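Heads up, one of the protein chains got dropped from this complex, but the rest are sitting where they should.
Let's turn to chain A:
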């Protein structure tokens, strides 16, 4: 870690934001626990464990934040230093698009473009390999699942597959 990244209290300190998210989640869990009713110690209710786990979450998150303020910590930029951050973003975008297309388009019509994109966009594989692989892999899987394991994958509005 360089001196530039290990700075004292700065707003772009990733540890601070991590702790803050934890604190927010902890507060939400405490609220959910209260809403579900704590019950008594003789007869704990549905929210009992949630409530106390939420308190523990807040304690741990606060200790992360205190450490971030007193000891400093890496910035967001340093966490992605020397990383090709655009590549995972692309994969996430492709997967999100796939997740939304899966039900309306069906498995085959959504998986084939997904495979082609992943094979060509991240670290491009030559077309002569990418095209057959992106068609044959989903098709092969679909065939095995449908005919050998009797598992029906989504066929979508076009009822393909």
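A few remarks follow.
In this text, a contact is a pair of C-beta atoms (placed from the backbone, for glycine too) under 8 Å apart; a residue touches a chain by one contact, two chains touch by 3 or more; residues count from 1.
Everything below uses one rule, namely that contacts and distances are computed from a predicted model.
Per UniProt, the protein behind the absent chain is "Tripartite tricarboxylate transporter permease"; the candidates were "Tripartite tricarboxylate transporter permease", "Electron transfer flavoprotein subunit beta", "Cytochrome P450" or "histidine kinase".
Against the chain not shown here, chain A presents residues 14-15, 18, 22, 25-26, 29, 32, 36, 40-50, 53-54, 56-57, 60-61, 63-64, 67, 79-80, 82-85, 87-88, 91-92, 95-96, 98-99, 102-103, 111, 114-115, 118-119, 122-125, 129, 133-134, 137-138, 141, 145, 149, 151-154.
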